[in-house]
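One chain of protein is taken out of this complex; the other chains stay put.
Let's look at subunit A:
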Amino acid sequence: MASVVLSEAEKLYIVHGVQEDLRVDGRGCEDYRCAEVETDVVSNTSGSARVKLGETDILVGIKAEMGTPKLEKPDEGYLEFFVDCSSNSPELEGRGGEELGTDIANTLYRVFSCENCVDLKSLCINPKEHCWVLYVDVLLLECGGNIFDAISIAVKAALFNTRIPKVRVLEDEEGTKEIELSDDPYDCIRLSVDEVPCIVTLSKIGYRHVVDATLQEEACSLASLLISVTSKGAITSMKKVGKGSLDPESIFEMMETGQRVGKSLHVALQKILDEEESLGTSRPKVGFLG
């Protein structure tokens, strides 16, 4: 991951600031940076979203393709994640970002492995034979700290934006099945994103923990906890990253904070997505030049 070098005095300044609940950019310990979310930014995907969280810049595209269901779940579709770290940091150049990419993808698999976070049954077309596979491609455009949260927000926004064409299965007298695609391009199914979890990263700095750490704050933190929270506040998965250790007591504190912060994050995100949706197709697109 892109990292910054700080002098001891700078680190000390950040740590003392966190203890007094006033971070370098004036935020408290539980405040997020200003985030920008835009959906439907890439026209040749089923759904896409771009999220800017401070300096962090994430683009997610979702492509729906037809495939065969997995053997153990014949009546469900599935999601595939791929993360590309084409960040402009020299460490991630060439193959350098591969490890981080797989790491993030594996985390996303775990977060989305819980039952009913996405209605996979609705992705099934024809049990045992055909289903929709959602290829979720994450592109890390710029890394400014807290990439996991930004990616999960972007994935949720892109899933909200995803439109899968409706298909019908026709069966003729001989028993051969034919798949018919609807002629109307607006005739499509939408996914329910109410249960899609978001990741909240809590970084331990000094004796306290902060959400949405910047790169500088990440450099001061020895351990952080990734918690995926649904909009109802249920924790679906948890992961510790970083080389430091965490006290069991502080883990419970962090889980509580994560639940609280995660809930409000979901509310804010859903509000923005609904607002954007209500503007309809006439909405002026900002895209990458804005």
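Here, a residue touches a chain if its C-beta (ideal position, glycine included) is under 8 Å from a C-beta of that chain, and two chains touch if they have at least 3 such contacts; residues count from 1.
Following the convention adopted for this analysis, contacts and distances are computed from a predicted model.
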>> Leaving aside the chains you can see, what is the UniProt protein name of the one that's missing? Options: "Cytoplasmic tRNA 2-thiolation protein 1", "Exosome component 2", "Ras-related protein RABA1f" or "AP complex subunit sigma".
In response: "Exosome component 2"
> Which residue from A:12, A:181, A:222 or A:286 sits in contact with the chain not drawn here?
Replying inline: A:12
>> For the chain left out of this view, which of A:33, A:50, A:156 or A:208 touches it?
In response: A:33
> Considering the whole complex, which of A:22, A:181, A:222 or A:267 touches the chain not shown?
Replying inline: A:22
>> For review purposes, identify every residue of subunit A that touches the missing chain, sorted by number.
In response: 5-10, 12-13, 16-17, 20, 22-28, 31, 33-34
